[in-house]
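Shown here: the complex without one of its protein chains, the others still in place.
Coming up: chain A.
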Amino acid sequence: MSSAEGPVSGGGIVVDRVHRAFGDVVAVDDISLVARPGEVTALIGPNGAGKTTLMLMLATLLVPDDGSITVDGFSPVDDPREVRKRIGWMPDGFGTWDALTVREVLHTIGAAYDMPVGETRARTEEVLAQVHLADLADRRARVLSRGQKQRLGMARALLHRPTTLILDEPASGLDPRSRIELRDLLRGLAAAGTTVLVSSHILTELQEMADRAVIVSRGRTIETQTVDGAAPVARTWRVTALDRARLVTALGEAGADWHDAGTAVDVTLAGDREAAELLARLAGSGAGVTAYAPLHGEMEAAYLAATEDRQ
């Protein structure tokens, strides 16, 4: 990952020094971010970091106390209607009208977006197929599992072909296959030019789907990074070898910063290049390396580093 921030022209989301408090509680203190069209931007941070509050402001539900927000060039405060046309919002803990069938929920949403009946019906079938809910289309929403409701929430957000997706914990409650499908879906949408802002606690998945990560903590933007694979991120690697003594000796000769981890050894390395060089050295040491892998993904490592002060 590498630090990156820059102006966005035209579309996308631009959040500039936004502040929002609820009485004495400051939910968002000073968050700035840019989410570009054609990219998936991950919003990550610990519980209570202000992610959901920020998303509510983006979704035209809350007014920021200070700072500015634009979505595709429109302000959610001054032009909420224009923003609503353009966004697809999926809240954390998506609620739905339990007495309606899955298909009826989407037909209702289509009517609420002024979509013609024929278009709504066609688009409903399309998004049901996209989120793999076609088989459950005539089931009442109340019988859906949590994961199925999440998928219905995704279908709801996609129905009116928004240019910007704001997804709060979309993978929550999804089984592994659904998570992979969600990742592929979001990558596909981003490739088609959609701006995707997604928050999640499952950093390994964000790592695979996000182009950019914005780390927030205590209502503030801590870091903004691009996910490009070549950027140096200090990470801990776990090494296991047949001959532990030789392994430790080889690490000492290489000047590596290591510590004991039971039968294995954890080594902190500045980046992937350093990791590759050490692996080559260990392979020639005769220690018999059997496992060599990072303990955390890049995004996870960056997140842990950025939020270290919480400890």
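Quick notes on this one:
FYI, a residue touches a chain if its C-beta (ideal position, glycine included) is under 8 Å from a C-beta of that chain, and two chains touch if they have at least 3 such contacts; residues count from 1.
Simple rule for what comes next: contacts and distances are computed from a predicted model.
Set against the options "Sulfur dehydrogenase subunit SoxC", "Phosphate transport system permease protein PstA", "Extradiol ring-cleavage dioxygenase" or "ABC-2 type transporter transmembrane domain-containing protein", the UniProt name belonging to the omitted chain is "ABC-2 type transporter transmembrane domain-containing protein". Only one of A:12, A:50 or A:91 touches the absent chain when the whole complex is considered: A:91.
Of the options A:37, A:50, A:76 or A:219, the residue whose C-beta touches the omitted chain is A:76. When the whole complex is considered, the residue among A:16, A:30 or A:104 that touches the unshown chain is A:104. For chain A, the residues in touch with the chain missing from this view are 22-23, 56-57, 59-63, 76-77, 80-81, 84-85, 87, 89, 91, 93-100, 104, 108-109, 111-114, 140, 156.
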